[in-house]
Structures are given as structure tokens and as C-alpha cells.
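Contents: one structure, followed by commentary.
All protein chains but one are shown in place.
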Amino acid sequence: MLTIGIIGAGRIGKVHTQSIVNFVRGARVQTIADPLMNAETEAWAQSYGIQNTTADYRDILRDADIDAVLICSSTDTHSAISLEAIAAGKHIFCEKPIDHDVARIQAVLSALEKAPDLKYMVGFNRRFDHNFRAVRRAVEDGAVGKVEVVKITSRDPAPPSAEYAARSGGIFLDMTIHDFDMVRYLSGEEVEEVFVHPAVLVDPAIGEAGDVDTAVISLKLRSGALAVIDNCRRCAYGYDQRAEVFGSLGAAACGNDGASAVQISSAGGVTGEKPLYFFLERYMQAYATEVTEFLEAVRDGGAVPVGAGDGLAAVLIGIAATKSAKEGRPVKLAEIA
Amino acid sequence: MLTIGIIGAGRIGKVHTQSIVNFVRGARVQTIADPLMNAETEAWAQSYGIQNTTADYRDILRDADIDAVLICSSTDTHSAISLEAIAAGKHIFCEKPIDHDVARIQAVLSALEKAPDLKYMVGFNRRFDHNFRAVRRAVEDGAVGKVEVVKITSRDPAPPSAEYAARSGGIFLDMTIHDFDMVRYLSGEEVEEVFVHPAVLVDPAIGEAGDVDTAVISLKLRSGALAVIDNCRRCAYGYDQRAEVFGSLGAAACGNDGASAVQISSAGGVTGEKPLYFFLERYMQAYATEVTEFLEAVRDGGAVPVGAGDGLAAVLIGIAATKSAKEGRPVKLAEIA
Amino acid sequence: MLTIGIIGAGRIGKVHTQSIVNFVRGARVQTIADPLMNAETEAWAQSYGIQNTTADYRDILRDADIDAVLICSSTDTHSAISLEAIAAGKHIFCEKPIDHDVARIQAVLSALEKAPDLKYMVGFNRRFDHNFRAVRRAVEDGAVGKVEVVKITSRDPAPPSAEYAARSGGIFLDMTIHDFDMVRYLSGEEVEEVFVHPAVLVDPAIGEAGDVDTAVISLKLRSGALAVIDNCRRCAYGYDQRAEVFGSLGAAACGNDGASAVQISSAGGVTGEKPLYFFLERYMQAYATEVTEFLEAVRDGGAVPVGAGDGLAAVLIGIAATKSAKEGRPVKLAEIA
Partner (left out) sequence: MLTIGIIGAGRIGKVHTQSIVNFVRGARVQTIADPLMNAETEAWAQSYGIQNTTADYRDILRDADIDAVLICSSTDTHSAISLEAIAAGKHIFCEKPIDHDVARIQAVLSALEKAPDLKYMVGFNRRFDHNFRAVRRAVEDGAVGKVEVVKITSRDPAPPSAEYAARSGGIFLDMTIHDFDMVRYLSGEEVEEVFVHPAVLVDPAIGEAGDVDTAVISLKLRSGALAVIDNCRRCAYGYDQRAEVFGSLGAAACGNDGASAVQISSAGGVTGEKPLYFFLERYMQAYATEVTEFLEAVRDGGAVPVGAGDGLAAVLIGIAATKSAKEGRPVKLAEIA
């Protein structure tokens, strides 16, 4: 029986807690920590059978019974807590990104080198989505041949506030970072160069906050293959999350998931469901699979499916994209790290 | 160069004329006959380069230059004109049905037996539709294995008048006859028994005229395989024409054709085109292919794709269905012929 | 907190246990009973946190702490255990069918009349499937107008053994019973007449056992609307579960669920996922929703979504269908009850 501590009881901390309680046999959540711990959160924890709650995540790190921690706190604390948890000898699942600062991510990687028995996984949940996995499987199986062009559509249903945008690190580190990881995952390749066409088309306040809300990002991969991502912070028909890999033998593409497979035919046309609303709807299965595979790696000693190096790689591309958007020119990854 | 006469310049006569002029090299329409021939129809004929028009179809039968005739006149004249055309030594394409009366169809078959060099084809146009052909090809290729269940959906966009229904021979000989032929075409089998659940759900006047406007028709085939057709005289979203063949190895199914492959995603869902409106929209390609293949058979001497026997078979099933609807019991084909 | 006893620890008993443990807050499984209770099943129960196991379901009925029971035992015990459980004052969720014998079902209904405070729900799980619910919602919303034709496709991936078929009550009471309920659910109407075209096309041994493995079932509803079901005990591409409701304003139809929304384009065509394999894959969400709604009705005192009367209605149609298949004629429901 693995014993787990959850650090951060916000939306994503709750998602992972539910997944473990509902779906993971052989693991139990011992303690949940949150700096804003209150009666409501305590009641919520108890409804999932978790008795221990605390405002201090160090209670978790100090608990010798706890094997693994999930870092679901605010982004600016990820790398520091990671270092403490490594020092405490805990296996770690860390929500993305590890940090926006490369040096701090490098510090985590260095610490991990000295703790080879610890598992460290980064939460790129989309790799565990049934649709993206099936595309990746088609690539691995050779069904598309040599990969030549990867296309990602990634649109959120509704924009965040300008305040959120201002402290998010910018769209490329906050939102596109998932898509950068997806390009690497689907292609099995590293990115060499990034060019961005940024735009503020949804909310001028986001532009005034120094960020953009729409972008087309063109990437060159090491093999010479290409990739392109289009992002928008607002999508009238829900969460638009699609991918296509085109290669020498064909293409594998995934559409969105809807609430049902129903089509209504009437004088106005044939209408089916729009995509599920947002990430909690679309990716709940992915979150459960993700944490299950992390715990399997801890228990069985195998490799984690998304390592700290993957976390670093996506951040580097995000920094290059941010620079490209600012300077209006293609930026090589070699310029960054 | 084949020389052709068209008997009947109504809607379907015009369709075939256009097909020949536009698509068939090596054939030309010499004369068009229609009992109601007038200036408008003559002008229409001339716009297609056809100089000869007449009110008397016998002008066509007497014309030694004419190789083949298309019988597109009203249904009650098909068998009589067929017999005259056979006597005149013309190849014949006859619109469905040959007749509603079995004895008259038999008379045509008998006459044809004595004229083995004449081609006689019946106009079951749906056999030439790209979708139904692709289903049939999948069956022939063995993709579905041994045929077990054939399902046909056949719904017209708008009901005919009660007057039309009254003199149509009834829905089973007027509308379902195409579907009966489709069951034979897709399965490659003969029908043994028919059971009908009839209903008047669209227009009570059709019921008062002694006909029905909606029906589910269940058929048993000679091999023991089953088929089912559902018909409605009114369909709010257009002409619904689909088929599915289910067998030991899988199923082949065809959807409808729409005006485009466009989908519009909005807050209300994802909407595509409804089916094309009616037979002139859906089956124009089928009509052109049909008459092309008839003329190829005439020119090259091969078998016609739909013979007089096929015309008889569909009428027999239609008569059995009419009887089943009236008597409320399954009717064997053996009871009819 | 509701306290629950599970009677029967076979496949479906386990499914419901998992659903309650994983998804239902405010309910807990106190005891599981199975006449073949053994160490393996006990270990399984404990892995879900259930300490009490027994070979005698009466232990559950006698337990004053238990509010509700789920009857997941073999079909021939459903009605007798139902009567005992009613006598013991337990709320009851009973797997379908209540019984194959109408008199025994009537006995349950009579007992329930005298216990108006007890909830009694029958396990027609498909009513809780997201796809069929969305079709039903479209009907209720008026999107299809007046219902005219209901079509159900229901094919199992692989046939049962001939032994199973022999003691199953026959395909119409064992398999089609779900589809009969679906016709009632989707149309909101009662069935008046049934006609069956039965066939043995998959396994001759099933025929020798007195059952059939393929059928087309044509139904007339009270309003004059029609319905048709096609069943096969073997389907090469998985569990084919579709429905369509056609009406005066249009149609609502649902396709199958697949493992992903991925399509692979290659020289051989564009290929997507086949349907999920069988009911455990397709209907897991439906099972969880079903038992959740039962427990909500128990807790909140509302009506159960599928009552004992629904259980009786489907069995009556099944008996009529069996009679029709045997006698080769349409059978009215009025002949049965």
C-alpha cells in the first residue's frame, strides 16, 4: 500500500485526490496540505476518507509514512517544494511547469541526479488522453510512416482575466506549453526553431497586460520535420483539442470528444454535440490515468512516462516562443539554454 | 454512332436526354415523342440539339435509323409500348415498373425470349448510385462475409397528393419497389416472404385514398437471411436514402450525400449538411451512369445490368407486400406468381 | 449514509459494487452475499473495503442496518428474493428481468402495492447510457416532432453457448428484452403488436437448443407509430448498439462509442475505431449512473426511473415475440397478459 501526500488543495489537487480514491487500488491519501486550509476543504477531504489536513506542506515532507507527494500548489512554488521533497526522499509528481526559470529547473534536475532512486514525474496530462495516445500509438506502430508535419489545434473555451494573464508567464508558458509537449510526444523529436505570429483578438485587456490571446506557432524539428500550433484563449464551441500527424505513409488525426454520439437531423441540417466544455470535462480520464501510471512507476520501479527533462524541454520552447513573439523573428532553441 | 429515340418528355425523359447529350459519346438522340408535345418542349429539345419532335411514339418505332428507345412514358403504357418496340426490333430501356400486372410483364418476357438479340433494361436507377454500388462491391469483395441482414432506409422529402397515391398502385409498387430491388441487388438473393406493418401518419387523405404513407417491411430471403425496409412519404430533412448490409465478417453501410462536406461548430453544436433534397439531386449521377451502361450493352453486346426479370421480381414482392398490408399476415412470394 | 447489501457477486454484482464504492458518496456496501462465496470473492470484497461476506442472502435481509438491496443473483431467483426483500422492508434494485413468468412478476407488483414506501427499480441499464439518453432528450424536447418510427440495432460481439441459450428463456427474453424497453423508453409509448422474422445464421447448435441467434422484430405501437429491432448474437466489429427515432420534424440517432476519436488516413482508406467490445466497456458509465439514481430515489424519496411495471411490460413483449417467432404470425400484446 503506497501512502500519499497531496500538496495543494486547489482544483487540480482535488482532481488528483478523487482519482486516487476512486480508481487506484493499493494507494491511499494520508494527508492534504494547503496554505488556505479551512473547514470546507477539511470537510471535502473527509468525504473522501482523508482524515489529515494541514496548512503546512512540510508536515507531509516530515511524515516518514508518506512515500510519494503530488505537488499541486501554485506554479511559483513548484521548484522549491520539489527540492525540499527530493531532500526528504519522497517520490514526486509535480504539476506543470516545474518553473518558468530555467536555472531553477536545472537545480531540480541536478538534485534528481543525486537521488537516482526517486521517481519525478511532470503533469503533462494530455499524454494520457485516450485520443492523443491513439495518435501516438499510430505513429509508433508505423501507420503514418516517417513523421513530416505535426498540427495541433488548442483553443480554450473562455479567456482568463487580464490579471491572470499578467502573472501567468504569458500564453506560451501557460497554455502553449501543453502543445509544445504534445509536439514532442507525438513526433518523438526535439524542437530546433520556433516562429510565432502573435495576436490580441479576444480581449484588449490581455494585450495591455503584456500578453497575447491568439497565436500561430510554427516549429522546425531536428529531423527537418515541421510542426504548427494554433492557439486561442476563446472558443465559442468549447474546448477544441485536436492533433494530426502527417507522414510518408499517411496521417493520424484525432477529433474532440463530445457528450454523446447523437446526431439530430432536421430541416436545418445534421447537428452533433460540440466538444466537451473544458479540461475537467475532456481530460478527467487523462488525469486518472496519469496519476495511476505515476504510482505504478513508484510501486514497480519502472520509468515515469514524463520526466523532469520533458518538463525542461517544454519550458525552453516556451521561452523561445515568447522571444520570437517579442522580436518578430524565428528563434533557435540553441539561443535559449 | 447509336441513334436513339426518347418516348415521353416528362421529368425522367428529360433527365435521360440530358445525360445522353452531355455525357455519352457515340450516341445521339434523333427524336423525342410525347403525346402532349408543344412549343415549349420543342424549344427544350432544340436547346439540346434535337430537331425531331412528335406527338406519336410510333414515329420513333417506324424510324429504321433508330437503334434504341427509352420508354419514359406514363407507367400504364410501359408494357404495351415495350411489346410494340420489341416487334419493331428496337433495343429498349424501360422505366420502372414494366407494369403493375404480372401477366402483362410476363407477356413482355415472352416476347423477349423470341428476340434474343434485343437488349431490354429496366430503370432501377439506384443500382447505379455511387454509394449503393460501393456497398454492393463490399459484399461482392467478401468484406462483409455471408450476408445476414440487409437494412434499407428510404424516405421521401414530401408526400405526393392523395390523387397521385390513389392511382400509383400503392406505396409498395410505387415507392418501395426501388427498395425491394435494392434488397435483391445488395444481397444477391431472392425474397421468400414479406410482412408489412403499414401506417398512415403523414396525411390522412392518403389513407382515405386507400394507400399508406409509412411502413416497416420485413423480408425473409431464400438463404434464411433477413431484410428490413422502412419507408416514409415525408422526411423533414430531405431525401433519406441509406443501406446497410450486415454479415458474418462485418457490415457495409452508406450514408446520404450532402451539398458539401462543411461543418459549422458553434455554441449550438456541430452542424453539417442535410441530405440532398430529392431524387433529381441525389441520383443525377446514377441516371447518367444507368443510361450509359444501357448504351454500352447495346453497342458492345454484353448483358444489361438490370433485366426484365429483375423488373418482374420487384413487382412480385410489391404485390406480396400490398397483400400483407391488407391481410395483416406474412405473405410468401410463392402465393403470388 | 445509506447502507447497502449486494445479493449476488457475479459479473454484474461486482460492477454495481465498484460503482457504489468509486462514485457514490453517502452510501456504503455493508455486505455481499453469494451462494458460491469463496476466498477469492472475499479478497475482492475486501479490496473494495467491504468486510462482510456471506453465502446466505437472508443475512442481508435480516440486517436491520441495511436500507437497500441490489438483487444481482441468477434470473430464476429474482422474483422470489424480491418478495422476501419487500417483506423485510428493504428498498430493491433488481436486475432485469424480474422473472420470465408473468404471474410471478404480478406477485411482485402486488406485494409492492402494499408497501408504497419501498422503492423498486429494474436494471434496464441502457436507459442511463449517455447516447440513448441524448436521443430520448431530443424526443422530449420536441426536436423530432411526433414519433413515427423507432429503429434499434442491437448486436452482441460473440454468441453465448448453446447451453446458455437453452436456459436463457430464449433470445427475446434474454437479449431483445433490453431493446423492447428501449422502444418504450425512446417512444414513450406502449407496444400493441409484434411480428418476428427469426433465423439461425450464426450457430446451428443454438437452433438445436430451440433458440435463434438472429432476428428482425417489427412492432406496432398504440399510437400507430412503428418500431423495428434487428438483433444478432455475433458481430465481427464489436457491440453494435444504435438507435434512431424518426418523426414529423426530423430524426435523432446515436452511433456507437469507440475507444478514441482517432482516424488514420492511408492508401487503404480512412479508418476509425470500431465500437467498444461489449457491455462492460460500453455501459460502465450507464451502470454507475443507474445505481446512483436508484440510491438518490431511496434517499430523496422521488420516483425510481424504471419501475416494476416497466419490468413487466418488457417481459410481455418478449413473450409475444417468442410466440410470433414460433407461430409465424403477428401477435397482439392483448393476447398475452
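Think of it as A, B and C in the order they're written, each chain with its own count starting at 1.
Going forward, a residue touches a chain if its C-beta (ideal position, glycine included) is under 8 Å from a C-beta of that chain, and two chains touch if they have at least 3 such contacts.
Quick caveat, the model's predicted, so the values are computed rather than measured.
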>> Among A:228, A:259 or A:336, which one touches the chain that has been omitted from the display?
In response: A:228
> Out of A:73, A:214 or A:265, which is the one that touches the chain we can't see?
Replying inline: A:214
>> Just to verify: which one of B:58, B:133, B:234 or B:332 makes contact with the chain not shown?
In response: B:133
> Considering the entire assembly, which residues of chain B contact the chain that has been omitted?
Replying inline: 22-23, 25, 47, 130-131, 133-135, 138, 143-144, 249-257, 259-267, 273
>> Applying the definition given at the start, please give the residues of chain A touching the unseen chain.
In response: 145-146, 148-149, 151, 153, 155, 193, 195, 197, 199-202, 214-216, 218-220, 224-228, 230, 232, 234-237, 240, 246, 248-251, 328-330
> Of the residues in chain C, which ones touch the absent chain?
Replying inline: 236-237, 240, 258, 265-275
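Assume only the chains that are shown with their structure count from here on.
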>> Centre to centre, using CA atoms, which chain is the farthest one from chain A?
In response: B
>> Could you work out how far the Cα centre of chain B sits from that of chain C, in whole Å?
In response: 42
>> Centroid of chain A to centroid of chain B, CA atoms only: how many Å?
In response: 58
>> Two or more other chains touching the same residue: where does that happen in chain A?
In response: 265-267, 273
